[in-house]
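All protein chains of the complex are present and in place, except for one that has been dropped.
Moving on, here comes chain A:
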């Protein structure tokens, strides 16, 4: 198929048209809008860096950003620890291995919005009931403070995503050659030593993959945030993705929201590229 062939372009046209109209053109326009005072209607006036300057002095937005970073760091740690543990459990030779995989993975198939509503019920009604039953005050009023809202979001996200990360670790764990483990056993290595010196180094690439996935996933979370806390109390549990949507479609501050969206894009792209860079570098060393 040569470039000159009509067939070549015919095969590419549908996806190219979609990508250009849905992603590329809006990205370029978005970049332009972020330097204007556009309000969604009419012709925008160019106002230079004003939106960006406002943004870096906007306490609400900076708090949102900080909350998102804290959330992402905590989510990465918790999800990966649980995900790896689940993977180790289901790859051991227990009989219920397949059923367990099915169960742990299940929340991933259900949308974040629905999962958030289910947990809203649990945190408000069920935790309340447990609090009444046991008399432990800590169970009452979840989602009504910033801290418990934070941990509520972590619990929800971990419950949802650990099964997904488990699948990635399983793929790498199953690639560990059986005879290496056997040989180490014969040499007298205990199970901790076998994990530390054989399984762990061979599974290390899985960390890169899953750290990347959990990072980009938790940084971009929207649905769960909306349905679990909706930013309450007082926008203190609002994350960047939700902040952008709100300032665009609730406050109708289109150009300003777009400037936030550009910053968001730059950070997500930087993090992803750094990750890819380190990935490549390590591949060369191997």
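Side notes on the structure shown:
The criterion applied here is as follows: a residue touches a chain if its C-beta (ideal position, glycine included) is under 8 Å from a C-beta of that chain, and two chains touch if they have at least 3 such contacts; residues count from 1.
Everything that follows uses one rule, which is that contacts and distances are computed from a predicted model.
Between the names "NADH-quinone oxidoreductase subunit NuoE", "succinate dehydrogenase", "Lactose transport system permease protein LacG" or "Solute-binding protein family 5 domain-containing protein", the one given in UniProt for the chain missing from this structure view is "Lactose transport system permease protein LacG". The residue from A:76, A:168 or A:203 that touches the chain not shown here is A:168. Remark: the omitted chain is touched by one listed residue; of A:47, A:62, A:106 or A:183 this is A:106.
Check A:52, A:150 or A:222 against the missing chain and you find that the one touching it is A:222. Residues of chain A that touch the chain left out of the display are 1-3, 5, 7-8, 11-12, 14-16, 18-19, 21-27, 29-30, 33, 40, 86, 89-90, 92-96, 99-114, 117-119, 121-122, 125-126, 128-130, 133, 159, 163-164, 167-168, 170-172, 209, 213, 220, 222-223, 226-227, 240-241, 244-245, 248-249, 254, 257-258, 261-262, 264-265, 268-269, 272-273.
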